[in-house]
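Complex shown without one protein chain; remaining protein chains in place.
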Amino acid sequence: MSAKSLAAARPRFPVSRYDQRSAMLFLLPMMAVLAIVAVFPVVYSFWVSLFDLKLTRPNRVPFVWFDNYARIFHDPQFWESVTRTASFTVMSVTAIMVIATLMALLLNEEFRGRRFLSAMLLVPWAIPYVANGLMWKWIYDSGYGALNGLLYQLDFIDKYMVWLGDPDKTLALVANAFVWKEVPLAAILLLVTMKSIPADLYSAAKVDGANVWQRLVHITLPSLRPGFALVIIYETMMAVRHFDMFFILTEGGPADATHVLAWEVYVETFRKLSFGTGSALAYVMALVTFLLAFSIIRTMGKKL
Amino acid sequence: MARIKFSGVGKRYPNGFVALADLNLDIADREFLVLLGPSGCGKSTTLNMIAGLEEISEGELRFDDEVVNEVPPHKRDVAMVFQSYALYPHKSVYENIAFGLRMRKHEAGEIDRRVRDAAKRLEIVPLLERRPNELSGGQRQRVALGRAMVRQPQVFLMDEPLSNLDAALRISMRAEIKQLHQAMQTTFVYVTHDQAEALTLADRIVVMRDGVVQQIGTPDQIYEQPGNVFVAAFLGNPPINFIEGRVEATPAGAMFVRGDLRLALPDYLATKALAQGQREVMLGLRAEDVLDEPGRDANTLRGSVSSVLPVGSDQFLGLQTAGGQVFVRVDKDRKHREGENVALTLNIDRLHLFDKQSGLSLRS
Partner (left out) sequence: MRLSKLMRPVLLAIASVVFLGYVLAPIGWLLSSSFQSEAEITSKPPHWIPHDPTLQNFSAIFQADKKVTYETRRQGDTATGGYIPSTAKNLLPAMRNSLIVAVIVVLLNLIVSVPAAYAMAKIRFVGRSSSIYLMLVTRVIPDIALVVPFFLFIRKLGLLDNLASLVITYLAITVPFSIFILLSYFESLPDELDKAARVDGCSRLQTLLRVFLPLATPSLVAVVLFTFLTSWNEFLLALMFTQTLASQTMPIVVASFTSDFTISFSFINAAGVLAIIPPVILAIMFERYIVSGLTAGAVKG
């Protein structure tokens, strides 16, 4: 082979220079933003968590290696928060899945007024968590709340009960408010998956003699698995990190009944002003969320 | 002027798959070149390389002696018609056609003139204000043609533009495309898997398979002198008949032998074949190269009719012969029945001979 053909035979960079340049340019702003949200917090918060940084005495910031983490893992309150977060999450996600699936099934049908229904169903999703919080706080109010009023009028109870003040009930109450707000988005995510189920599957099933119920169980539900996976992952992540309504409704109380992980981080960081431990806690939380999402994807992925 | 030259051009994907290997091709200005082959043969890859849509892994592509490997598509003076037409859904037909001109900053009056001229030529003037989703397949195809035409490019690329049309439309569009080529006097590079289309349209055909060029030539050359078994089989409808056998030297001259079948071979073929003694060969016989009457012994094909297949203008017979099943074309008004024994004259000069192992033609 001549030198010329050897040079010509050398494999080139697989993408045109123009395309690579364009792509890099288009990605530049995003990379800058991601550097702020991904790289920076992860690295910096880890760094801070290695110090005993208390804003109450900002001048003495000893480097303590992994002391903060050790302290967290030995703190029984930490583990209690984890348990509470877990039960809140399980309650919420289960309820969301059930209600959202029913809602999505309804929205998938064609009928007059469906657009109106679907517009209305979006309302809970649109409102801010704080507004949601105050709304439910008023509903749960022990003196004049709607829940009391309704149950009283329907003769379920004979006198007004204390709701948010009752440690046994509060986690469920917050979960209820959370579920109410999350259901529309979950329903929409499921609806989107439902709409991509090929109509031919249903036609074939009808020809095979399947009735509505059978079609539901054997076609719709199995085809929804990716949608279920997505919703479960998303809502689990939202539930584990949720903060806003705990702030409005219960402030971690009563008697720590709703003192979840997110609340613990808030208290540690902004009330005790201990940034070192707060940072470590947040880091642990981020890792937990990440691992959770990962393991759910894995288990769902195997089933898919 | 648009001479296109591929020098040692190849395309290799990161996973190792080779889409195109060592392509050397000179496309002359104003030629109608057809890239022909089955799916995956590399013809679309080659076309996309001319457009700049596909990255070249090795070798050089030149437009008029200038290396254009790194020139992005919007800087090349090519126009392309896609298999799926790829019309802009949000633009009217007029805007679809005008788009390329607008992007290249032609002035408004010129744009309008060209668009209307093209529309008139393609008979789509009443459609100018419509949207693509309101058009039929055939209409969309014309708009796609119009979009490419108005650009008056140096090279006109077409990627199986007629595949999605029904049979009748396809035939009439072929004629139109040929006329278009005459009128525009530009280089056309056309990709298809339809051999009839290639034979109708091309000045030259490049037959490709698995990324490798099999043969380049005029339609006549490709059809009459296929370079290998693949090319012979790919062109022609119905496909060429292959009979395996041997070439033997006999006192009467070289003969093709297969069981009871013995056929005399033309001199030049015989010499080639015998150059290495007894050879295993594939005999190629086109369906139309037979006469429905018995000839001399050394050029007769005997067999029993296994099927009679009338197709309107022609009649085909399936024959069971000593060399296996062959399909031949006979006069429409000859009556034949299944099971009947027939003897047909072969035109010896039109026989093709291929080496059994390499598949290469023994003609060259």
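Chains here go by letter, A and B, matching the order in which they are written, and residues are numbered from 1 within each.
Operating definition for what follows: contacts are C-beta pairs under 8 Å (C-beta built on N, C-alpha and C of every residue); 3 or more make two chains touch, one makes a residue touch a chain.
No experiment lies behind these values; they were computed from the predicted model shown.
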Subject >> Options B:16, B:89 or B:109, residue touching the unrepresented chain >> reply: B:89
Original post:
Which of these, A:87, A:223 or A:289, touches the one chain of the complex that we don't see?
Top reply: A:289
Subject >> Chain not shown, touching residues in chain A >> reply: 13-15, 18-20, 22-27, 29-31, 33-34, 36-38, 40-42, 44-45, 48, 99, 102-103, 106, 109, 111, 113, 115, 117-131, 133-139, 141, 143-146, 149, 152-153, 160, 180, 184, 188-189, 191-192, 195-196, 212, 237, 240-241, 243-244, 247-248, 251, 262, 265-266, 269-270, 275, 278-279, 282-283, 285-286, 289-290, 293
Subject >> Chain not shown, touching residues in chain B >> reply: 48, 51-53, 72-74, 76, 78-80, 82-90, 99-100, 103-104, 131-133, 140, 147, 151, 157
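Assume only the chains that are shown with their structure count from here on.
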Original post:
If you average the Cα atoms of chain A and of chain B to get two centres, how far apart are those centres in Å?
Top reply: 58
Original post:
What residues on chain B touch chain A, complex-wise?
Top reply: 7-8, 10, 12, 14, 52, 55-60, 69-70, 72
Subject >> In the complex, chain A residues that touch chain B >> reply: 5, 8-12, 14-19
